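Omission of a single protein chain aside, the complex is shown with its protein chains in their original locations.
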Amino acid sequence: MKRVKIAVIGASGYTGLELLRLLLTHPHAELVCVTSRQNAGRKIGELFPRFTGAESADLKFIDPEPEAIAATGAEVAFLALPHGVAAGYASSLLEKGLRIIDLSADFRLEDPEVYKEFYGDDHPAPELLKEAVYGLPEVRRDAIPSARLIAAPGCYPTSISLPLIPLLREKLIDPSSIVTCSMSGVSGAGKKADLSLLFCECNESARAYGVPKHRHLSEIEQELGKAAGEKVVMSFTPHLIPVHNGICTTTSAKLTGTPEEVNAALETAYADEHFVRLLGKGGCADTKNVTGTNFIDIGWEYDERTGRVLLLSAEDNLGKGAGGQAVQNFNILCGFSETAGLQNF
Amino acid sequence: MKRVKIAVIGASGYTGLELLRLLLTHPHAELVCVTSRQNAGRKIGELFPRFTGAESADLKFIDPEPEAIAATGAEVAFLALPHGVAAGYASSLLEKGLRIIDLSADFRLEDPEVYKEFYGDDHPAPELLKEAVYGLPEVRRDAIPSARLIAAPGCYPTSISLPLIPLLREKLIDPSSIVTCSMSGVSGAGKKADLSLLFCECNESARAYGVPKHRHLSEIEQELGKAAGEKVVMSFTPHLIPVHNGICTTTSAKLTGTPEEVNAALETAYADEHFVRLLGKGGCADTKNVTGTNFIDIGWEYDERTGRVLLLSAEDNLGKGAGGQAVQNFNILCGFSETAGLQNF
Amino acid sequence: MKRVKIAVIGASGYTGLELLRLLLTHPHAELVCVTSRQNAGRKIGELFPRFTGAESADLKFIDPEPEAIAATGAEVAFLALPHGVAAGYASSLLEKGLRIIDLSADFRLEDPEVYKEFYGDDHPAPELLKEAVYGLPEVRRDAIPSARLIAAPGCYPTSISLPLIPLLREKLIDPSSIVTCSMSGVSGAGKKADLSLLFCECNESARAYGVPKHRHLSEIEQELGKAAGEKVVMSFTPHLIPVHNGICTTTSAKLTGTPEEVNAALETAYADEHFVRLLGKGGCADTKNVTGTNFIDIGWEYDERTGRVLLLSAEDNLGKGAGGQAVQNFNILCGFSETAGLQNF
Partner (left out) sequence: MKRVKIAVIGASGYTGLELLRLLLTHPHAELVCVTSRQNAGRKIGELFPRFTGAESADLKFIDPEPEAIAATGAEVAFLALPHGVAAGYASSLLEKGLRIIDLSADFRLEDPEVYKEFYGDDHPAPELLKEAVYGLPEVRRDAIPSARLIAAPGCYPTSISLPLIPLLREKLIDPSSIVTCSMSGVSGAGKKADLSLLFCECNESARAYGVPKHRHLSEIEQELGKAAGEKVVMSFTPHLIPVHNGICTTTSAKLTGTPEEVNAALETAYADEHFVRLLGKGGCADTKNVTGTNFIDIGWEYDERTGRVLLLSAEDNLGKGAGGQAVQNFNILCGFSETAGLQNF
């Protein structure tokens, strides 16, 4: 069975952890390189006791130096790095002939001005933006196999865009009326020694944050705009809730089409998509059904009192929202079955 | 110190439990009667070991018979009963001269037709609707002292209406543009032997429910309509999240006034209200700061990109959303300090 | 790839759910029959939305009638039924030529008198006790391939016995001095509409239960007695804590050997066991590293002040404590790789 040599750059956060979890048992992946500046020299199984017993559990973290990474023979590198940092590694590793699946925000936006507006700095590698492919397979699967550089979408954007895109494409909703609330598990905030992320601060707590202009709005509106064929500006409020992983998203928008057309648009777009599970009218997606998987569940409802359609989605923020989707891109990139290594429930 | 004789009718659910918790240490309440059909004959401290050691912990539950309730000398009865059931007790106990604070939905709506639309049955005691006072002290404090029958507002309605009413009164938002998402702790679903409420079903789960027409919309829209001076129809999506108690509510609406006017309207309405804590612009209310209390925290934000204002509130669904607010009404009804028995943090 | 036809009898509880989760993706299992009296006629994916998208998600639950079960062609039946009920199905299905892996307590005890003492009733099928194999592969792997009837061990017994058996065999501890405390996730109490298992009753709660003579003591002491070569009577206190799945077990016993011998005994017994991960001296096993897997992690410590050895283990009560171990037995029974279908992390 063909196996591709893999590097995971920046493997000590929660996204890196989920990537490792998936890649350690992936039938077509051979993990040859993991990096972590703070943990260089330690074995995977030492830093993450959960992985003891895996075939590659004895692989040691190395410093994230492009020379050393390339020397491991890695053919594909996953970047699980902060935005701003990932771009430099992408450049260096592309030069050395690796293909890149970047989980940061660095290559998700086509317009470097939008990057600057939302991330505050000049884009670190604008020359690469043109060739980067926004890796939402259900939307642009065809562009992935030939890509050198894939930008895996953000967690909120995936949960918001997938339900909306078919409706915007078919012009079934008013693009100016979109209001979204999302609830994210705490892993979405990253693995940081931050008092606000302590168990005793998050347990029994629910709160909005990042209002009114969360960074993810930039890529959400970019993708929705493409689907709508016009500029989309929307209201988005993320919340932190005491679950480990999972995003529950509720979107409301003015319906301009009919409820039947909503259902048809979703069916047309996703009936054949393995990782999109349509729950139909009245289906209230629940994060507990998708944790640990690459599925996104999507239900919808029509509110005749307000003339609004509700889109109700659930995904694992570390799964379809990050690591799972990155592996799905990897499968497509390398020509494997799209579900390889992602078949657990 | 003057003490009023109190009965709690239907004291075995989570609302009853919170009421007992507050009344057991209330300086002006003398608990003389608690009822529970299933637990008649058992002591409070036996059913709720948490209350062992309280002055009234040895009081025994009795069957909820109006004669027997009145015979205890109770002057004020709190009804913590299902809707449809509460109305009958209210009638009987009013006849016997008790004053009633009803925590069910039976007397919250002025129009029996709306009751029928949302609750499915004919109203059980329409003749009492006129005199019932919707007990939101911050909105109609003056009507409470002379009331015989107070309808304590619902948990979602309190968290949604209090932020919105000042803005609607001042015509600062477009009433047709209101979209609300709320996240409730599991206690809001009641103490029922229902598989969907098991720890293993709720833990690590987040999901919408009751879409698109939750019963609480009826009283929310009634109260918002009064404030707006016109009919209000809004979009409301409740969610269940794995916290014990607490409601986090996020409301988005088109701003027709200015951000400064939003702030001024909230300040004017609530600066002197002890139980409403204004967090100001950018204040993201967090349920963890209000659990176990009668406070509601309210912050807001303006999104110039969409022209929408966000209202961010947090309350304890069993506190300001139920038992705490009922006790606040009791204090006003009886002429006590409004904060009596509600001063814990 | 060879696939064995499988039936899961009683598939609607948490143990059944975990079995299904594992069997749905097992490379050598073909699920041909699932039963559930209450859910007959419903599809697996309908009852458990998590499984939508699995190959067998459309299989329908049938009534648990032996004739109908046999008619599906099932070769191996997993019984996830209450004790007392399982025995009857075992008898019937054995007669029809199926091999049985029973997850109940019915065939774990060799002595029907002990069964009666701990379970209160006469044993329902004492004639089968002799041939039943107590399926703890790390202890009696050799007996499994030829068995017709395997009794999968209980969750507490697995977490307690595996660390103790090597020490008792080598006579390194005083068998009369064993004191064990275990903490179990709430799924261990089953999927029952019971008020005490509601989220609001379990969240933020920790308590002992089932003292002083939990039913599982019967099989623990049976197995420890065999290892020790003498009767063992021990102290065991289980606790319920607010996690979904996982058992953390701490055992203290008087050391009669040396700390080095403790380590050697554990290494000798388990160094080559894939599913037992030895953490060494000072290793505090953590449930979070084993959830969703078939691993049991075992650490130990020596307390020179008291002369006692501590054994610290962690497993998933639904994994190595139930469904995972049952699948491990299945793999051995059918001659597959012992880790088939159990390789996730």
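When the chains are written out, they are named A, B and C in that same order, and each has its own residue count from 1.
Note that a contact is a pair of C-beta atoms (placed from the backbone, for glycine too) under 8 Å apart; a residue touches a chain by one contact, two chains touch by 3 or more.
These numbers were taken from a predicted model, which means no experiment stands behind them.
When the full complex is taken into account, the listed residue touching the unshown chain is A:Val186, out of A:Leu31, A:Leu94 or A:Val186. Residue-wise, the contact with the chain that is not shown comes from B:Asp286, picked out of B:Asp102, B:Glu138, B:Glu201 or B:Asp286. Touching the missing chain, out of C:His83, C:Arg277 or C:Arg308, is residue C:Arg308.
If you put the missing chain back, the residues of chain B touching it would be 21, 24-25, 49-54, 204, 274-275, 277, 279, 286, 288-290, 292-293, 295, 297, 343-345.
In the full complex, chain C touches the hidden chain at residues 179, 181, 183, 201, 204-209, 211-213, 233-235, 237, 239, 241-244, 246, 248, 250, 252, 282, 284-288, 291, 301-306, 308, 310, 312, 314. Where chain A meets the chain that is not shown, the touching residues are 14, 185-187, 191-195, 197-204, 242, 244.
To be clear about the criterion, only the chains that are shown with their structure count from here on.
Nearest to the global CA centroid, when each chain is reduced to the mean of its CA atoms, is chain A. Distance between chain B and chain C, defined via averaged C-alpha coordinates, is recorded as 46 Å.
Rounded to whole angstrom, the centroid-to-centroid distance between chain A and chain C, based on C-alpha atoms, equals 36 Å.
Measuring from the averaged C-alpha position of chain A to that of chain B gives a distance of 39 Å.
Of all residues in chain B, those that touch two or more other chains are 201, 203-204, 242, 244.
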